[in-house]
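Supplied in structure tokens, the structure appears directly below.
Apart from one protein chain that is not included, each protein chain of the complex appears where it belongs.
Right, chain A next:
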């Protein structure tokens, strides 16, 4: 009786520290640890193909998070994110070629890319909206051209071969092992972003987005934070690119075109602008959806519908069309992305079986 009447009726916090946590409730923290434990077991369960998808989600998710910090949190725009992703890939491969251990080359590549991002971010201190979009478009083409011409850096059009990640003599050269490298980086990068967003500078970034005039009155230096945002975004892109390089083991300039930049934008829009976890959801969506469409297309192949409509080879285009359609549908029906949908689902279960 007494115990029953003392059941908590809500989620209470009794200290400011408890109020500051990234995962607010005990259940969400338990779910987090279980989720991480399950992910650690993934190589035992999944085949190489499924693991390669997870690895892709990992490094794309890291880069997408960087773009989300820039676009979602700071309210800037960049259509050159793939170029920074590429810069990180080439830089890490370059460091490895110089004899730097890959484990060290990856963070170094991130830092170098951050500085490149700062340089290209300088116009951001003055430009906004469409003008900034065009300036970042210039960054995309300048860097792409640089990759194609600077043979010392990228191997030119021939591309750059690089080596596996290794630590203390152990080579992470298969999906089953490299998966853990990407997982560790993804966890570190996501925790860092979540921390940033509950700190002074993270709030300053959001303040710049929401109302830059009053941000300035609060003592926030607009030029500094707008440029910083580009630096951080590029750091994330660089780390993502470096992880990509040591997975694919061959880096080539064609991969980092503007279409790839647009795909990053699609990830953060679908995942949810201004949401840390949304970036990961968006990356997962963009990796998994083509797979789903592919298998749907394969199922249709030779089926009754295929024969009736004479689809034939056009089934292959279904994939591209589905991506475009998904983006449009998200913009119309869920402009706040998967992150908001996820929040709604959580809110629903919190009160289940009551509706209010």
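Operating definition for what follows: contacts are C-beta pairs under 8 Å (C-beta built on N, C-alpha and C of every residue); 3 or more make two chains touch, one makes a residue touch a chain; residues count from 1.
Following the convention adopted for this analysis, contacts and distances are computed from a predicted model.
**Student:** If you look up the hidden chain in UniProt, what protein name do you find among "ABC transporter ATP-binding protein", "Nitric oxide reductase NorE protein", "cytochrome-c oxidase" or "Monovalent cation/H+ antiporter subunit D"?
**Tutor:** Answer from the UniProt record of the missing subunit chain: "ABC transporter ATP-binding protein".
**Student:** Which residue, A:54, A:102, A:139 or A:215, contacts the hidden chain when the whole complex is considered?
**Tutor:** A:215
**Student:** Of A:50, A:173, A:201 or A:306, which residue touches the hidden chain?
**Tutor:** The single option touching the absent chain is A:201.
**Student:** If you put the missing chain back, which residues of chain A would it touch?
**Tutor:** The missing chain touches chain A at positions 16-17, 19-20, 192-193, 195-196, 198-204, 206-207, 209-211, 213-222, 228, 232, 274.
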